[in-house]
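All protein chains but one are shown at their positions in the complex.
And then chain A:
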Amino acid sequence: MTQAPGRSRSAAPEKPGTRPALSHRLAERGIDRLLLLLVPALLFALVLFVYPFVYGLGLSFQPREGGLFGAYVKFFTDPSMRGLESIWITLKLAVPAAVFNVAASIPIAYKMRGKFRGKRALTTVLVIPITLGTVLTAEGLLNFFGQRGWLNRFLEIFGFGPLDLVQNYWGVLWSLIISGFPFAFLLILSYLSGIDPSLEAAAQTLGADWKQRFRKITLPLLAPGLAITFCLTFVLAFSVFPSAILVGDPSGSTRVIAYVAYNAWGQQFDYPLASAAAIVMGAVELLVIILVLLWRSRMYKGSTGGKG
């Protein structure tokens, strides 16, 4: 935006002798010595992120056997890898977890917007699960939801048989919700508090009931925030690794793609195969995010009112 006037100014016809110095012309486009401050961070990102990534990409095309795409072919077709199945399993865990976390956050954040007594305390309680860590969550889930745990004991009083809630798909989903919900809630709450309440008040004056107000005012304004929150919680859930091993069934129903990639790296020491799995994992994850952001770009874009 700000570049446009600068460019037209420097392109304006001037006498050859009075043409400003190169450094001046660059400064008009925003390039000056201040940009040197960016160099350490950029250098760091290139050395520790871009270079390893490109190296991994190259490595994934140099498998021990099977030609250029050997590692990818092995990942998708080898029955011991079960690559395609692991992608499906990961998506089956990550998408419901992210959808649930975002969907459950909306009404709670909606009720908690604005001020009331005890808001800070309630926010803190909801944020505490961030401090638990995967292992404590896993131990807790095994203890609490396990066959002889408190929940099944409680259900037994009412005559329900013991439920199988851990060491399977549900255990991992639980742990994803416990670790992901506080995060989604905080983000949604902050996006919702950024929407000017007077917009809704105006709609109410014009006779809109709460359903209309939510659908026509709040939801469109919240959509960008929803998209970002969904993406971030999805990334968290998609990278599920320790809890898939601890509360899941890593050789069967919760054989997530991160586990497959780690197995190839740390157990089989097949670095090309592991890199291929990591690249596939990144590609699938980015694909979902791009789809969500494409959907978001079709929605309203603009200010969320006076407070935002």
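Here is the rule we go by: a residue touches a chain if its C-beta (ideal position, glycine included) is under 8 Å from a C-beta of that chain, and two chains touch if they have at least 3 such contacts; residues count from 1.
Just so it is clear, contacts and distances are computed from a predicted model.
Can you tell which of "ABC transporter permease subunit", "Protein-export membrane protein SecF", "Protocatechuate 3,4-dioxygenase subunit beta" or "Lipid-transfer protein" UniProt lists for the chain that's not drawn?
Checked against "ABC transporter permease subunit", "Protein-export membrane protein SecF", "Protocatechuate 3,4-dioxygenase subunit beta" or "Lipid-transfer protein": the hidden chain maps to "ABC transporter permease subunit".
Given that one chain is not shown, which residue among A:L84, A:V125 or A:L287 touches it?
Residue touching the chain left out of view: A:V125.
Looking at the full complex, which residue from A:A45, A:L68 or A:L163 touches the chain that isn't shown here?
Going through A:A45, A:L68 or A:L163 one by one, A:A45 is the residue touching the chain not shown.
Going by the contact rule already stated, which one of A:A71, A:L141, A:A203 or A:L226 would touch the omitted chain in the full complex?
Counting the whole complex, the residue in contact with the absent chain is A:L141.
Can you say which of A:L176, A:A203, A:A227 or A:M281 touches the chain missing from this structure?
A:M281
Across the whole complex, list the residues on chain A that are touched by the chain not included here.
Residues touching the hidden chain, for chain A, are 1-3, 29-31, 34-35, 37-38, 40-42, 44-46, 48-53, 55-57, 59, 104, 107-108, 110-111, 114-117, 120, 123-141, 143-145, 148-151, 153, 178, 181, 186-187, 189-191, 193-194, 225, 228, 231-232, 235, 238-239, 241-242, 245-246, 258, 261-262, 265-266, 271, 274-275, 277-279, 281-282, 285-286, 289, 304, 307-308.
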